[in-house]
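Left out: one protein chain. Kept in place: all the others.
Order as written gives the chain letters A, B and C; numbering starts at 1 within each chain.
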Amino acid sequence: MFRIDMNSDLGESFGAWKMGQDDKVLPLLTSANIACGFHAGDPNVMRKTVRLALDSGAVLGAHPGMPDLVGFGRRKLDISPDDAYSIIVYQVGALAAFATAAGSHLQHVKPHGSLYNMAAKDAKLAEAIAQAIYDVDKSLILFALAGSESIKAANKIGLRCASEVFADRSYQEDGSLTPRSKPGAMITDENSSIKQVLSMIMEHKVTTLSGKVIPVKADTLCIHGDGEKALLFAQKIKNALLENDVEISAAGTFIK
Amino acid sequence: MFRIDMNSDLGESFGAWKMGQDDKVLPLLTSANIACGFHAGDPNVMRKTVRLALDSGAVLGAHPGMPDLVGFGRRKLDISPDDAYSIIVYQVGALAAFATAAGSHLQHVKPHGSLYNMAAKDAKLAEAIAQAIYDVDKSLILFALAGSESIKAANKIGLRCASEVFADRSYQEDGSLTPRSKPGAMITDENSSIKQVLSMIMEHKVTTLSGKVIPVKADTLCIHGDGEKALLFAQKIKNALLENDVEISAAGTFIK
Amino acid sequence: MFRIDMNSDLGESFGAWKMGQDDKVLPLLTSANIACGFHAGDPNVMRKTVRLALDSGAVLGAHPGMPDLVGFGRRKLDISPDDAYSIIVYQVGALAAFATAAGSHLQHVKPHGSLYNMAAKDAKLAEAIAQAIYDVDKSLILFALAGSESIKAANKIGLRCASEVFADRSYQEDGSLTPRSKPGAMITDENSSIKQVLSMIMEHKVTTLSGKVIPVKADTLCIHGDGEKALLFAQKIKNALLENDVEISAAGTFIK
Partner (left out) sequence: MFRIDMNSDLGESFGAWKMGQDDKVLPLLTSANIACGFHAGDPNVMRKTVRLALDSGAVLGAHPGMPDLVGFGRRKLDISPDDAYSIIVYQVGALAAFATAAGSHLQHVKPHGSLYNMAAKDAKLAEAIAQAIYDVDKSLILFALAGSESIKAANKIGLRCASEVFADRSYQEDGSLTPRSKPGAMITDENSSIKQVLSMIMEHKVTTLSGKVIPVKADTLCIHGDGEKALLFAQKIKNALLENDVEISAAGTFIK
């Protein structure tokens, strides 16, 4: 019996600017990562996205990012572990309040963009982030790259965590994602993508870009909802999972 | 037997910029209003200020402001009640998370600057703010101008509130503060200030600028810590209160 | 012989967020109002929009706004005349530098949103804005609501100005636009819109919402490019102007 959580980044509109199709991707996922105002999202958007997610039956998570609105939190910013701790507490707290105001609560925290990527490789940053989440609410689950420093940091302090895998990214032999700047980083063939997803979930293995087979833990799968093509592909993945009797349920129901 | 809470605005530094003397004013007060990042404060400052306040024995409160850093939240911004609701939930949640991370919790919320002043006169804004606080945590206490729309809005929905009075501002016949732009707005004579404070607390009355005596409710007194003179004056007020057997304690201990 | 300038607001994307269809509206207009980073736009967007406008043959203008990104510069913010002066100098200078770097220069300045609307009615604000533009470059032309305080302020100091009219908004008897909150504010019938435009340009008259005919000066017409419908309508207006032998040319060619 296999199971997987499906998560996606939502609430990334800002003020008068719209982004994404939250209403269309929500029916496909179990866990909603909602932007918290630093890289995207604003208080009104957060309020509405929490409502939208709850109405669709998705479970709520915070999606905190770097304080870099114009760069959408994608650019590396050389923050200290103390900075990381503080911006996580701040953003998780802000979103948690919208969840509470809507009669619900947060299940998880998935850092965004360069915060996610930097923490995956930087133990100090990873530890600060894990500690911040733990200190705000020790029942929260950290969503982080499978095999990363972030997962290690969570395990170290007893914070629950979900290992995240990607359908459209190729893997390196050390378990990291192939950097986008390198050839072969993106998996553009849909069948290869689906095959990779099924292998990661049902065999706990992934074939790296170099052809080597390495072990991987897959608790939650990242899906995208930006554009019709992405939505259709996400639906295909979901169908393939269901056809293979993989149970799709929110991380909180099975992560210990 | 009379009692009063003493509050002050803290944590108004930002990044490399320092403001105030939080460590010096803290011993004088019972309730700390901590800026939440919109008009002042940043995540690191909030974390440190929460720690500082707890170490001094003060009780924690959120001090949310307008999204106007360069204007320090003092300029009127024509926000909608929905905007107000969302920015209150956001900021209160962010500070509450730092309180939780430090092993504590929030007692109160005091809006800052133009948000405080606009809500005092605008029932719709006041109601949105009161509802936001209530929805985040119904045990919180709203600190608001005595006799204002904010107090009415809190009473309407059963949110606890503390009527705030000022030592250095004169009052109009309708119970509002004399606008700073008008002559006589500030009370510069220390003895007159102290007399006004004692009258408000012990007789529930204040003599307006025009000479009329009107009733006033005084649950919490606002003090300032910006500069040596302000600190000395705050100390004088505190001494006068103690000499008159006024008990100084945090609002949460006596507000129902 | 009649002539009119056609202007539109451009460069209102921000970071990862796209807004408008600048490439499609540009062929319809003579004057491009480019956002300057306060209410919309960012340095990269400004650079690209200047390039795009020059490539289409449009003349460049700055479109400075309130420092309120999340509110898109639409909310009234109670700034002082000094604040207004400084934010105009800052934004006009920033855009002028992109124009210079692209081998061109600015023709005009059109304040955005609440800055435009507040200045239309507030003589002090209008004077500060006009003075700021004049001090940066006395050859610039202020685009402002026909009959407004902004036009008066420009005339007072000898700053060139273009009276702006609107196709889709009804007018009040005092020459102001009917507030959007009131019924009849928007003219939704395309034929009525076109009739109003032709009357304003060729007869210097407009029929107010109440039915009264009042004089109006029309140097530049505001058009919108947000959405297919808006683009089609703008094209229809342009066709009607050309059919009536109205010359369409940039304000700088005829404003004295």
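Heads up, the rule we're going with is that a residue touches a chain if its C-beta (ideal position, glycine included) is under 8 Å from a C-beta of that chain, and two chains touch if they have at least 3 such contacts.
Owing to the predicted nature of the structure, the values given are computational and were not obtained by experimental measurement.
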item: Missing chain: touched chains present in the view; value: A, B, C
item: Sole residue of A:54, A:70, A:123 or A:202 that reaches the chain not shown, by the stated touch rule; value: A:70
item: Per the touch definition above, residue among C:32, C:96 or C:255 touching the missing chain; value: C:96
item: Hidden-chain contact residue, picked from the options B:38, B:72, B:166 or B:233; value: B:72
item: On chain B, residues whose C-beta touches the chain left out of the figure; value: 13-19, 40, 42, 69-72
item: Where the missing chain touches chain C, by residue; value: 37, 42-44, 46-47, 82-83, 85-87, 89-98, 100-101, 132, 135-137
item: Those residues of chain A which, in the complete complex, touch the missing chain; value: 67-68, 70-71, 75-79, 83, 114
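Throughout what follows, only the chains that are shown with their structure count from here on.
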item: Whole-Å separation of chain centres (CA-atom averages), chain A against chain C; value: 43
item: Residues of chain C touching at least two other chains; value: 70-71
